[in-house]
Structures are given as C-alpha cells and as structure tokens.
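Removed: one protein chain of the complex. Kept in place: all other protein chains.
On to chain A.
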C-alpha cells in the first residue's frame, strides 16, 4: 500500500469558511445526539410491556394472536369505505402509508383552532369537516378501529412529540394535572406513577404510565381502548370525578405523557392485562 502524498494546504475560500462555520455550529447538535444515544442505553424508563409476563408479551408480538390486530384489520376496511354526505373515504384523501409517524407526534394543533387535538379529535374533524358525516361516539368500535389502523402505521418508531410552541401551555397544564392531588383518595398521578412505580398495588406492578401502546387491548376490558379510557379508569380509581369526554384536560395530560415518554418505542396495538 502506497502512502498518499501529503496535501499542500490550500488557501481558504469564503464557501470553505462558511462550511466550517456550519460544521462548528452543528457540533453541539451532533454532541447532543450522541449524548442522547449514550443515555438511551441507560434509559431507566419502562414500558408496561416490560412489566408483563412472557405469555402476554408473546401475545402482543404475534400479529395473529394480538386481538388488537382485529381492530387494525377492521380499521383498514373502514379506511376505504366512503361515508357521509360527501361520500368520501379516508383513502380518497390519504394513503394509509402516509399515516406513518402521525401517532408518535400527536396530540397536535389543528390548522385553525386554539385547542390541541389527539388522534380521536383528528378523526372527528376529518369526519365532520371533509366527509360531512356524523362524528363517531367516544370509545365506539369504529372509532377505535380507525385509531388503531392509524396508530399501527407508527409501530416500532420512537415517540417524537411535536415541538409546536402553541402546545407548550397545554403541556404545562398537563404537567400540573399530573402533579395535582385529586379525588377522595387525594392522590396525584405522580404519587403512583413516579414515586411508587415498580412497586405493587394489590399484587399488580404499578406501571410508569408511559402511553406507548394506545389504543391498546386490555384483557380486563375484553376490548381495545384509548388512552382516554385508561385516564378515566385512573380517575375513578382515585375516586375523582372523570372529566367530560370532550374535556381538553385529557389532551393536555396526553401531551405531557407523550413528552415524558419521548424516545420510547411506540407499540400500538399493545396488549395489557
């Protein structure tokens, strides 16, 4: 092997300088990214998936045993079905493959609106504005199926919340709800899911409350359910009054929780006991 002759230093030109400046400017970004990667190895956050038994993990991983996939299959049929006065299907506007990455960045701000919406809200908007159809009832099978098929497109991706500045006040609102004591038991979300996560509550491991698999199939529900249903369950559990279905508090909490789970792997449709 021949050593290449040493290159004579060439005079610096303006584009060169600009290039170097760009590289210098990028350095902290590169450093931050590699730091984040190094930290990922030491990520102590646990998805509910890691806390359940091997049998349930297998059930979630097998697409023909995961009952959530029935809803994904149903959602795929509904995606192509024209509805409403406009007689349009979801597929008339969107390719299903383009939905990849949507679930990992939602909730988001609608184009002309002042309140953030989650996937459910996005589907409702599409139905009422573009398809001119009746909105689907909360937690109805068809709504969950559409949510499931959209969410399923992002399976395996990292949760990457939107950095829209308009979401910031809602994220703070969500964080405040998370820390606030509520209900007759006077508990906050944080008391269970931050301070006591990993310990047992009546024989069940308290999860860290990362929304990695929603909408997910809970065996206890014998059905697919949204994060909203899970939050309502928690509220009833601490004997607080669940917020109305259209309350922005759920979306605010979801924004906060998705930010808290940033970088974790998205698994929808998850299976949980």
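The rule we apply is simple: contacts are C-beta pairs under 8 Å (C-beta built on N, C-alpha and C of every residue); 3 or more make two chains touch, one makes a residue touch a chain; residues count from 1.
Operating definition for what follows: contacts and distances are computed from a predicted model.
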| item | value |
| --- | --- |
| Identity of the absent chain, which is to be given by its UniProt protein name, from "Probable glycine dehydrogenase (decarboxylating) subunit 2", "sn-glycerol-3-phosphate ABC transporter ATP-binding protein UgpC", "3-phenylpropionate/cinnamic acid dioxygenase small subunit" or "Thiosulfate oxidation carrier complex protein SoxZ" | "Thiosulfate oxidation carrier complex protein SoxZ" |
| Selected residue (touches chain absent from view) among A:65, A:129 or A:168 | A:65 |
| Touching residues on chain A - with respect to the absent chain | 62-65, 67, 69-71, 73-74, 77, 219, 222-223 |
